[in-house]
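Every protein chain but one is kept in place in this view of the complex.
Chain naming follows the written order as A, B, C and D, and within any one chain the residues start at number 1.
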Amino acid sequence: MFFATLEGLRRFNIPHKFEFVSIISLYAKWLREGRLKVDPAWNKDGLKFTVQDPCKLVRQGLGDVVAEDLRYVIKKVAGEENFIDVWPRMSNNYCCGGGGGSLQAGFVENRRKYGKLKFDQLSATGADVVITPCHNCHTQVIDICDFYGGKWKTTHLWNWLEKALVIDDSGVQAGKD
Amino acid sequence: MNETERKQGEWEPKIIAFLCNWCSYAGADLAGVSRYQYPPSLRIVRVPCSGRVSANMILDALRSGADGVLVSGCHPGDCHYISGNYYARRRFAILKRFLEFVGIESDRVNFSWISASEGEQFAQVATEVTERVKRLGPARHLVKEF
Amino acid sequence: MSTMNEKITEELRQKARQLLESGRVAAFLGYASGSVPMVMRPFVARTPEDADRLEWNSFCVLNLANYLPALLKSFEPPRRPNEPPPQGPLPKVGVVATGCWSRNMVVQIQENQVERERLVIIGISSRGMVDRKKVQALIAHRDVTAVKEGDNTLVVAGPGFEEEINRWDVVRDNCKSCVHPDPVIFDDMIGELKGERDLPDRFSQVEEIEALSAQERWKWFTSEIQSCIRCYACRNACPLCYCPTCFVDDSRPQWVGKSIDSVDTAIFHILRAYHCAGRCTDCGSCESACPMGIRMRILTKKLQKDVLQLYGIEAGMSVQEPLPLTTYKKDDPQDFILTESLKGEKK
Amino acid sequence: MTTPRGSVLVVGGGIAGVQAALDLADSGFYVHLVERSSAIGGSMSQLDKTFPTNDCSACILSPKLVECGRHLNINLLTLSEILSLSGEPGSFKVKIRQNPRYVDVEKCIACGSCAEKCPKKVPDEFDLGLDTRKAIYLRYPQAVPLKYAIDPEHCIYLKKPGRCGFCEKVCPAGAINFKDTPKEYELEVGSVILALGFRPYSPESLDFTGYKRLKNVVTSMEFERVLSPSGPCMGHMERPSDHQEPKRIAWLQCIGSRDINRACHGYCSSICCMQAIKQAVISREHSASGDVDATIFYMDMRTYGKGFEAYYERAKAEGIRFKRARVHTVCPATGDNLRVRYADEEGKIREDEFDLVVLSVGLETDPQVMRLLHDMGIEVDADSFAETTCFRPVETSKKGIYVCGALAEPKDIPQSVVEASAAALEAERLLHVSRWTETKKKEFPPERDVHAEPPRIGVFVCSCGINIASVVDVQAVTDYAWTLPGVVFAQNNLFTCSQDTINQMAETIKKERLNRVVVASCTPRTHEALFQETLREAGINKYLFEMANIRDQDSWVHQHDPEAATQKAKDLVRMAVAKVRGDEPLPYNSVPVTKSALVIGAGIAGMTAALSLADQGFPVTLIERKDRLGGHGRKFFRTWQGQQVQPYLDELVQMVEANDKINVRVKTTIEEVSGSVGQFKTKLSDGTELEHGVAIVAVGAESYKPREGKWNYLYGKNPNVHTLLELDQRFIEDDQGLSGLNQAVFIHCVGSRVPERPYCSRVCCTHAIDQALHLKDLNPDMDIFMIYRDIRTYGKREHLYQKARAKGIIFIRYDLENLPRVSEDSGGLKLEVRDPIVGADITLHPDLLVLASAVRPRDDVGELSKLFKCAMTSEGFLLEAHMKLRPVDFATDGVYLAGLCHYPKPVEETISQAKAAASRAGLVLSRDAVPAESITAQVNLQKCTGCSVCTQVCAYHAVNMDPNTGKAVVDTGLCKGCGACVAGCRSDAITLKNIGNEQLMAAVEAAMEDF
Partner (left out) sequence: MQEKNIDLERIRAAVKQKIEEAVPEAKINYCLTCGLCASGCPATGLEDMDPRKFLRLLVLGQDEQILETNWIYACTMCQRCKYACPMGIDVGRIVYEIRGMRPREERPRNLQRSCDLQRQNNSTGIPNEDFVWVVNDVLEEVRENEPQWKDLTAPIDKKGATYYLNQNAKEPTVEPEEMVPLWKILHVAGIDWTYSSEWWDGANYCLFTGDPEDWEYTVRKQAEVVDSLGCRYYINTE
C-alpha cells in the first residue's frame, strides 16, 4: 500500500535514509530517459485501454503528477490512440470501493454497491483493458467486472509494459546504476 | 434578402422609424458600427423617448405617404425617463389594434424594443419590417394626395 | 295606473323642486319635451316651478354630462386669467344621471372638467333609451305626430296610423349591450339599483368586424363614414370632446385636412375615436346626434373592448382608479411588440 | 497642511472610478482618471443585463462613460499605470506611465478599417477569450474613448518593422503611429481614490468543475459575454462545443467563494447568487424557444439586497429550479452534454443532465493590483482586499487615499457606486478649500439674436475619410443641399470633426451669417455636443443645430448599394434641414442655488451626512422628530467587526452639536415642501420656514416586534424571548446574567422573507451570529443554536459565520413549511425543529430565545415621500432614482436618501450611503446655479383644458396644475424633456421646445417628398 508507507513515514515521523518512490513514476522516468524502450506495434488489433487511478497513490499520494505518468506509460505501451480516459479522473477519480480495507472487512454487498459507480464509469469507456496499478483496485475491479457483467480485462501495468518492451541488440543493459 | 440581391427597379417601401435617442437610436448606430446591412427603406426620426410618439404622429407619417411605420424604444424597465415606454406601450397597443380594426394592415405599423447593445437586432427588425411592408405593397388607405 | 316613466318623472320633479326650493342647487339639469315627437331636449330648471317641466322617458338620449361644465361655469363669477379662483363654495347644480352619464361625470371629475362637490346627482338605473331611427324604420319612415309610452310598448301615431311597437326592439344598440345600467356616483336615487347585467356577447358587434379580413374591414370602415359631412355633431354631443381647439380645427400642427376628402374623413374618425380611448362610456350620444346615421359608436366600442381586455379597466367606474392611458403596469401585455412576437414566433 | 491641491487622482476606470471622477469633477475638482486598459468601463461593460431590474448594462453605463470622456475637468489616462506615489494628504506626487496606443486619438475616427484589414487574430480579453479580436482593436463597441489601439504583444509590424503595416495603409485619417512611445507624467494631486475593482476567480485549478476540461463548462463572467448582444454569439445563446442553443443549463454556486480548501477564499463574493438567478431568467429570454430548463445548485441563496428576494421568488414562480445541493463533479455525457450527480438535502443521490454548466465564480483581487497596493503602502486584509473599517468604510490605511468598489470587498454595482460617491466625498472634505482652483471653464462669445432673421442654413457634409464617401456620393448630397429651401451654404469636408474643419465651420457661420446649421456625418450621440460647441464659439445658440446620420445609419449599413445610400443621405439631409428650420434658440437654463442643506433624521446616516456637508462649509439644518440624536443606532451594541457603536455614536453627536455650521432641531418634523433643486422651501412643525438647496432624507426604519401572529414565538409572553436589539441592550448594559446561561437559541427571518414582508432584512444573519459569538465569549460552555433559512453573511461577514461554526455554534435550517415550534415546558422554554440533514426532530431547551426580527419601514415614510415627490417600493422603503447607478438620488433632483429608509443595511453601508448622499448634494451646493434642461415642455394656455393627463404621465412631477388657471404649468427646473406629456395631450396644448409636433411632422413630411 503506497500510502500506508508514504503517510506512515510522515505521520509517525519515522526516521529513514531512503527515498520512497512509486514504480509508476519510475516507469515514466525510465521511458522518458530512454532507459526503457517500448513499441505499441504489438497492439495491431487496437485493444483499447483505460485506467483506474488508485486513491492512495494519486489523490492521497503523489497527485496528478503520478496520474499523468501512469497515462504516459499506458499510451506509450498501448499506442496514444488506444487510450480512453475515464471521467472523473486522476486526483478526482472515484475510489474503486476496494480500498480502506473493505475487501477484507467483509461487507460484500456494500462494497459492490459502492463499486457500481466505478463499474459504470469504466464500462462507459468501452475499453478492453483496465489498468489497475494498485492491488486493492485490481481485486475490486475484477470483482465488480464479474459481478456486474463487465467485458473488460483487468490487469497490472507491468504485463503490457513487458509485452511492448524493445530490447536493444546490445542486449540487457545491466548494472548501469 | 440583402440589398445586393435587390433587383434593379424593384419597389422599395418608405418606412418612417421613430427611434428613442437612448436605446433604439443607439442600437441603430451599433448596427452601423458592426456593419450589419439592412434594406435602405428606413428614414429614422430621432425622438427623446418612445413616450414622445403619439398616435397623431403615426397617422401623420401614413398620411404623408409612408408605407410603414416603426416605433422603437428602450426595453421595459430601461427607459431613460423612467416610465415613458410604459405609457407608450399602452398607447401603441390600443392604437395598433384600432388601426387594424379599421382595415389598416397589421404589418404597416410596427413597434419594437431595441436596446443600445442590440445592433444586430436592429438590423433584423429593419429587415423584417421592410419585408413585411413589401409583402403588403404600397400603402394607399391613408395616403393624402397633395 | 301610471307607467314607470311617469312615476319617475313625478319623483324627479319632486326632488328637483325640493333641491331648488331649498337653495341647495342653483339649477337642475334634466330633460323636457321638445317640439318634435321622440326628441327630448336638455332642460335647465332654475326655479321650483321649472321643475314641473322636467320629464323622463325613453327618448332622453343626449348625454347630460356634456352640458355640465358650461352650466357650472355660468354660476362662477367672471375672472381674469391667473386670477385666483373665488374663495368659498360655488353654487351647485343638480343633474339626473343613468349609468353611462354618471360614468362620464366620473371621467369629467378625473379630468378636472367638473367638481364632484358642485354636483347633486339624482341617479336613475337605466332601462335603455330608444333609438328614434329604429322606430322610424319600423314604421317605414312615415311622419310621427305622437308617441305614447307604456312600460314595454310604444304606441306610435301619425296621420292615418297608430302602431304598437315592442319597446325593447327599438332600444339603442349601446343600451342593449350595456352591462352597467346603474349610476356609479349619485347623491339620491330614484328607484332601485338594478345591478350589473351579465352580457357575454356585449362586444358582438365589434367581434363581427374583427372577424373580417383587413381589406373587408377597410371596406366596411370607408363605407360607414363615406356619408360623413364633417358637421362634427358627434364630437359636439360628446362630453369627452371639450378641447378649446379640436385637432380638426387646428392649423399648427395640422394633423388632418379640413375637407371631406376621404383620407381626411378617415383620419378624423380614427383620431376622434382614439382620443376617447379609455374614456368613452358608450353613452351613444355621438351616434344619436349624427344626422347621417353613421355608426361611429362601433369604433369607440372597439377601443372599450381592447382597454378592458388588455388592462381590465372600464372608463368611469371609479374616481380613484386612474384612466388607462395615464397609468401602466410593468407587465402590461406586449405581444404586439415586434421584438417580443419575433421571440414568440421562434417558439 | 498648507493649501491642498484642487485635483484628485482616481485609479481604475470601472463604474466606481467613473462615478467618483464625475462626482468630483462636477463639484469643483480636477480629476485624473487612470485606467490600465485602452478604454474605461470596467467589468460592468462586460455584463449583459444587471439585476434586479434586468437593465441592459451597456445602455445604462454608456452615457456615464461618454460624459466622463467628454468632461472638461476629467483627464482620462488610458493604457496607464501608476509608477510611484509619495507625499501626504493634500499634496501627493504621482508618477504615471502611459503606454503607447500607436493610434493618434486626435485623428482616429473609429471607422474600423484598420481592424478589418489587420491580419493578426488574437484572443479577445473583453470576451474572456471566447472570441478573437485583431491586433488593432477597439476594446468594445461602446468604448470610451472610442479610439482603436494596437496591441504591441501581437502587432506584426511592431514585432518586425517592415512587415505588415496594413492598418497604416488603410487608415483614412492617418491615425496610425507606429513610432508612439511610452509617456511618463508626474502629477500633483490632493487625494487619491482607488477603484481598482476585482477579477473573476479562475476555476481552472478546480478539476472537478470540468472547467477548461469540458467544453460546455463556462464561468459566469464568460456566460455574461455569451448572453451579451455584443458578445461572441451576438446575443444568441450558444454553448461553446457546437454553437447550439442550450436547453438545460445548470449554475453551480460558490465556485471560488466560501472555500478555504481549494480556492483559499473564505469570504462570500456577495453577487453570485443574484447573478445566477439573473442569468437563469435572462437565458430564458434569450432562448429562441423560451423553455430553458434552468437549475441553480447552491448552499445558501443570498438574495439580501433591495428587490432581490422578490426577484428570487419570481424566478421560482417562473419555474427556475433551485436545488439546495452541491455538485461534486461535472462529468461528460453523450453529445458534449454534462452529467451531474448530487445528494439532495435528505442525502438521496440524484442525477441530472445539462447542455451547459455555468460556474458562478467569485471575485478576487488581481495580483497586479495587490502589488500596486503594496507599493503604495496600502494595507490589505487576509482576503487580499483593501483594509477598511465599519466606521470608516472608504478610508484606506493611508490618510488621503480612499477606496471604493470591489477592491475593499466583493460587492454589487449600486454599493460600488455608493462607495464611489462616498470616497469622492472624503476627497472633497479634505480638499474643499481648493474647490474650483484647478478646474477649467469654457468661455463663449455673446450670442447673436437670430429671432428676426429668416433661416440661413448651412449644411456640412462629411466624407469621414472614405467611411461615408466610399458609399455615398457626398458631392451629390452637397449639391443637393444647396437646392433646399433656406440653405445658403453647403460644403463637403473630408473630416468635419477635425480641428481645422471645426475652426473653419465657425468662421463660415460668422462670414455667411448662418443662423441654422446641419452636419451630415456620423451620430449625434457622439458628435452633437462637439458641433454645438462650435456654434456657440461662432456666436449662435447651440440649439439651432441638427445632424443627419449618414454614416452609422446609412453608408455603413448600405455598403453595397451606393445609389440607395446616396438617395437616403439626401433624404436625411432634407429631413434635418426641414427640422432645423423650425429650431428656436433656447435659453441655457439654470437655477440659482441656496447653498444650504436640510437633513431629515439625526441617526447615524443623518448625522454623518450633516457633518460631511458642514465640514465643507455648507450650512446644514438637521431635524430629528425625537428629543435626542442617535436614532436606531442607539440600540446597537457593536458592528460585525467588533467596534462598539455607543461610544462612536456619542462622539458623532458631540461633533454634530459642536459644529457651528449645523443647526440641530429636535422634536421637529416637516409640514410642507415646495420648490425644486437649488431652491426648496420647507415649512417645519415649529412654524419656521426654511430655504435650502438640497435635502437628504435619512429617517431610518423600525424593528419589527412580533407581538402576535405566526412569528410570535412567545415574544412578549415569556421573559426569556428577546429581539436582537433587546439582546444588544443587555450587552450594552453588560448584563452579567447572560454568562450563566446554558443554552441560547436564535431564530432567523422572524417576519422577513414572509408573505407580508417579502424582503430580506439583510443585517440580521450577521447581527445574530455576532451576538452568538459574543455569548460564546461570555460563556464558552453555552450551547448555541441558530435556526435559520439561508445564512446571508455576505462578503467578508462570511468569516463570522465560519468562526461561529468553528466555535461549535450549531446551525439548523428550517423553511416556511417546517417552522420551529416554541412552547413553554414546566416554566422553561422548549423549541422543536426538524433537522433536514439527519431527518429528525430536535428538541431544545433554551434559557434565552432570540428572534432575529425584520427591519421594517416606518409607517410615516409615505407622507414624507409625498412631500418630496419621491417614490416608494411596495414594501414601503423609499425608492431611489435608479437601482443601479443612482442609488442615493431620488428621481426628484436635489433630494437624496441614506440609511435604513432606503433598505435595511449595516452601519458601514449606512455611513457610506450618508457620505454618498452628501457628495451628491455637494454637486448642487458647490455651485452658484445648477444647469437645467433647455429642451423642456411648454404649455399653450389657450389650448390647455386642464385635464391633467400631462401631470399624470410625467415621471418627474414637472407638470402641475396651476390652481389659479386650472391649467398645466411646467417647472422647467424639473422637466427632463422626454415628451411623454406631449404625446399624451389630446389638445396639442403642451409641446417640447425644438421637438414639437410641427417640427417632427416637417421632418416626416420631408422624408416622404421625393423619396
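Please note the rule applied: a contact is a pair of C-beta atoms (placed from the backbone, for glycine too) under 8 Å apart; a residue touches a chain by one contact, two chains touch by 3 or more.
Keep in mind that this is a model prediction, so the values were computed, not measured.
One chain is not depicted; across the entire complex it touches A, D. When the missing chain is restored to the complex, the residue among A:G8, A:G46 or A:G126 that touches it is A:G8.
Here the missing chain is touched by one residue of D:K117, D:R199 or D:R341, and it is D:R341.
Counting over the whole complex, subunit A has residues 1-5, 7-9, 11-12, 14-24, 26-27, 30, 35-36, 54-57, 59-60, 91-95, 97-102, 104-107, 110-111, 113-118, 133-135, 139, 156, 158-159, 161-162, 165, 167, 172-177 touching the chain that is not drawn.
Interface with the hidden chain, as seen from subunit D, comprises residues 206, 208, 254, 258-263, 299, 325-329, 341-345, 347-349, 742-743, 783, 785, 802, 805-808, 810-811, 813, 835, 837-845.
The working rule: only the chains that are shown with their structure count from here on.
Mean C-alpha positions place subunit C and subunit D at a centre distance of 51 Å. Centroids of subunit B and subunit D (each the mean of its C-alpha atoms) stand 31 Å apart. Distance between chain centres (mean CA atoms), subunit A to subunit D: 55 Å.
Annotation for subunit D: residues touching 2 or more other chains are 953, 984, 997, 1001.
Of all residues in subunit A, none touches 2 or more other chains.
Taken as a contact graph, with one node per protein chain and an edge wherever two chains touch, the assembly fits none of the named shapes, being neither a line, a ring, a star nor a complete graph.
For subunit B in complex with subunit C, the residues that touch the partner chain are 55-56, 59-60, 63, 70, 76-77, 83, 86-87, 89-106, 110-114, 121, 124-125, 128-129, 141-145. In the complex of the two chains, the subunit C residues touching subunit B come out as 206, 209-210, 214-222, 247, 253, 255-257, 261, 263-264, 266-267, 269-271, 273-274, 277-278, 299, 302-303, 306-307, 310-311, 324-326, 328-330, 332-334, 336-340, 342.
Chain contact summary for the complex, subunit B toward subunit D: residues 2-4, 6, 12, 14, 16, 21-23, 25-26, 28-38, 40, 43-49, 51-54, 56-57, 60-61, 64-66, 74-75, 77-78, 80-84, 87-88, 91, 115-121, 123.
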